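Note that this complex is displayed minus one protein chain, with the remaining chains in position.
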Amino acid sequence: MLSAIRNRFSRLVAPLRERLQGTPLLVYQLGILGAVVIEQWVGKDFARTLAFRKIPKLFGIVDIFEPFSNLDFSGILGPFFPSPSMTVSNPVSQSAGAIGDLIQTFVNALFYQGRRDPGFFSVLIRVVVYDLVIYVLPTLIIVLLLRGVITRFLRTLPRWANIGIHLVLFYLIIVGWGGDGGTRELVLIFMGINIMLSVSLNLVNGYMGEFSVGHAGFMAVGAYVSSVITMVLFADTRVFGPPLLPPEWGLPFGFIIALIAGGIAAAIAGLLVAFPSFRTRGDYLAIVTLAVNFIVQGVINNLEVVGGPRGLNGVPLWTNLNWTLLFTLISLGLIYNLVNSTFGKGIIAVREDEIAAELMGVNTRRVKLVAFLVSSFIAGMAGGLFAHQLAYVNPGVFGILKSTEVLVMVYLGGMGSISGSVIAAVIFTILIEALRPLAVLKWVVVPLILILLMIYRPQGLFGFRELNLNLGMSRSASRKKIVTSEASDAITGD
Amino acid sequence: MNKRLLTLVLVLAIILPVFGGLPAAAQDECDFVGEAVIGVIAPLTGDIPKVGESTVQAAEMAVDEINAECGLEIDGENYEVIIVVEDNESKAESSVAAATRLIVDEEVIAIIGPQSSKQAVPTGQVANDRETPMISPWSTNPNTTLDRPWVFRVAFLDPFQGPVDANFAKEEFGAETAAVLYDIASDYPKGLAENFRDAAEEAGIEIVAFESFTTGDTDFSSQLTNIIAAEPDVIFTPQYYNEVPLIVQQARELGYEGPIIGSDSWGTPDLLDLCGDACNGLFFSTHYAPDIATDVAQTFIQAYEERYDERPDDVAALTYDAFQMLFTAIENAQSLEREDIRDALASIELFEGVTGIMSFDEQGDPIKCAVIIQIQDGEFTYYDSACPPGFPPEDMGSEESGS
Partner (left out) sequence: MDLNFLVQQFLNALQLGSLYALIALGYTMVYGVLLLINFAHGDIFMVGAFLGVFGSMVLNLPFVPTLLLSMVLTAILGVVIERVAYKPLRHASRLSAVITALGVGLLLENGMLALTGADPRNYPENFIVTETYDVAGFSISNVKILIIVLSILLFLGLYAIVQRTKWGMAMRAISYDKFAVPLMGVSQDQIISLTFILGTGLAAAAGILWGVAFPVLNPYMGLRVGWKAFIAAVVGGIGDIRGAFLGGLLLGFVEIFVVALGQPFGISSTWRDPIAFALLLIILVVRPTGLFGVARRQKV
């Protein structure tokens, strides 16, 4: 049945796919930009026509799950594990009753559950219509129209202009779509932070083959150090009193300096892991990284100056889309250049066989040191951005759960793949946002995905491969872009 | 290709109405012209889920009541009140994130919550920075509202509650010495423990042990052994209903037989079930006692009991009061703009709620009475009241002055 539908569908889109074959990225970018403009222009009215209260924020993904926010699963096993205030006479029948109610609510959620809450199908259909009309159709039309012209135009461009024009369009799309100061911006900021975290952890776990499980610890150091700097210097807060410098100096220079200082502090904390890594590997190093995560948390818990366990209040609300974009791109550039340099080959060599690498003249200590430093530096900057987005930090944020989140992203994307990590961070952020209406269930779904991933696709989405973007460059210009770890595809793990 | 598209459109046209279709327009007798969206932040999961449950129950009741009377009336037009509930998992960071989401995403006109000071103090900062009115029903730590013109509350403050408890220890038990056990990782216990210590020392009680633990600890034997070795007359522990049973039972197990006093965080009925006999006879200070309720309170208690089949606890009462205060402010302001609501909230001078009469000082903090409750045979029973000096003003209040 399903495969029949899929066949039908693929036959339906086959001619389209054929026509789009080999279309350069820029054409899609233009198409999406067109869609973004159209949404700005008529999106709101169109959403109203479809009886949405507001424009669907993330392509309607959140709206689709919203009807299920009333589902309460706690009655299923609740009667078997009653709290003292609960009266249980017959747990089986009570549980059966709860399951019955649950099914009832679920069916209602599918169809119709009251004037204010439309059912799932209703939302789904409207979301599909909205996305088709606002995003898909305009994009397709523009792509089909501009395809030929742009492809030819791109061949004439030198490499730097090509990359520049892609970046400019990318920026326009992001700001046009997400610069609303609302949910989209929030989600994009988290996405950027998550990209920084997952890519930086991938450097250690994927490229170097170590197993670091305490990434949130470095994030914490960065978050606290940068927050303290901006608060002491530029903000009037209850904790540190009036600012030492005129607050108007804070942006942009103070913020940049604070973020970089946070990164450097995190890198110094990274030494705590880097040095033991000279002696220990594998499980024991994992334990060391874990312990460092806990120790960082524990030390902050005991620093009364920064509020101890109660956290640091009144961090300036400075992080916005532009800052996040800037630092995300800088981090990506840093890692990309690092792993594609000769030094990066050394990192990969350490993963494949440390002893052999040593024999081949790779200074394994230096490699490990640099990898851990860069990784924790970026995590620290991500922490700084995070703190200035939330305006509040406390040690509880940077626990093992946060570290696990980053691990999920890295493994979802695939070891040793930057594009994998980026895409995984994007998917993960959207997933978390989309599942938000499901409350607790969100944290059932996420580990489930992780487990299934480990069992059925342990290499992740892009294990040791990179996504190849069709930048439409002439052959000679794109020659340089051959991904280094392609060769190591076959040799996995320990 | 075209034929297929046509089919698709036709199928959609059929399916759309079948699957509930578009949400129907308002069909009630009230002619709502718009909505007033209010955010609620409550600890639905985490350490104190009962607090979250009470919050949501009281909120839904308050909202249903006002919508039954055709919502908020502004310039002769009716606005339907809608609440958006966010769970903060009883964590400060989640609470801050929830507030950001409510303000930025849901575009709420005001936030009710969070309840515990641990969350209310940082969340108040965000609400203040993002210029959205916030009323914390249950938070008693002064820092929640201090220098924050956008943040309000309905509960009394710990600098008032601390002395109430200290005086009670002195008068009821003739305490000469006292010990404190509190959670250092949480604003409310930490603040109140310090207020109690200062007040006790002023009242001539010596603090012989001032022991702390961290949120999530379950083994207090080491701290309690320290405390018992110092031989205090009373132990004061301003903790929540998931920790009080552990503290009380372990203290008894380690041989302590004296009184243990608590604060308003004890007042969740689940405490009675979790603690059992061990808590029988203990005292704590809180916001209101259902058994001596005023007329306003009686109406609320009856409606609540009818609807949820349980007695409203202090969280429910305070949350309900917070909503009434917000509604009053909105109707006074005749506006749904955040700024107008803030101004109207700030200009409320006297307010009679379920939890008694309150007047407001220049920080926007209420001045009101506290009651002392004794746990008797699995019930919270009214024992005594304590009011600030010269309060309630004139003869508005029915309660006698305790201290």
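For reference, chains read A and B in written order, and residue numbers begin at 1 within each chain.
In this text, contacts are C-beta pairs under 8 Å (C-beta built on N, C-alpha and C of every residue); 3 or more make two chains touch, one makes a residue touch a chain.
Source: prediction; values computed, not measured.
In the complete assembly, the contact with the undisplayed chain comes from B:226, out of B:78, B:226, B:332 or B:374. Contact with the undisplayed chain is limited, among B:70, B:146 or B:254, to B:254.
Touching the missing chain, out of A:96, A:400 or A:430, is residue A:400.
When you scan B:243, B:313 or B:384 for touch with the missing chain, the hit is B:243. Where chain B meets the chain that is not shown, the touching residues are 44-47, 49-50, 184-185, 211-214, 216-219, 221-223, 225-226, 229, 242-243, 245-246, 249, 252-255, 270, 274, 276-277. For chain A, the residues touching the absent chain in the complete assembly are 73-86, 88, 91, 211, 213, 276, 279-280, 282-284, 286-288, 291-292, 294-295, 297-299, 301-302, 308-309, 355, 400, 404, 407, 411, 440-441, 443-444, 446-448, 450-451, 454-455, 458, 492-494.
FYI, only the chains that are shown with their structure count from here on.
For the pair chain A and chain B, the distance between C-alpha centroids works out to 35 Å.
Here chain A touches chain B in the complex through residues 12, 50-51, 57, 83-85, 110-112, 115-119, 121-122, 125-126, 129, 181-183, 185-186, 238, 301, 308-311, 313-314, 317, 390-394, 396-397, 439-440, going by the rule given at the top. Residue ranges of chain B in contact with chain A, taken from their complex: 4, 12, 15-16, 19-24, 26-27, 44-45, 82, 87, 91-93, 96-97, 100-101, 104-105, 107, 118, 121-122, 125-126, 129-130, 143, 146-147, 184-187, 190, 214-215, 269-270, 273-274.
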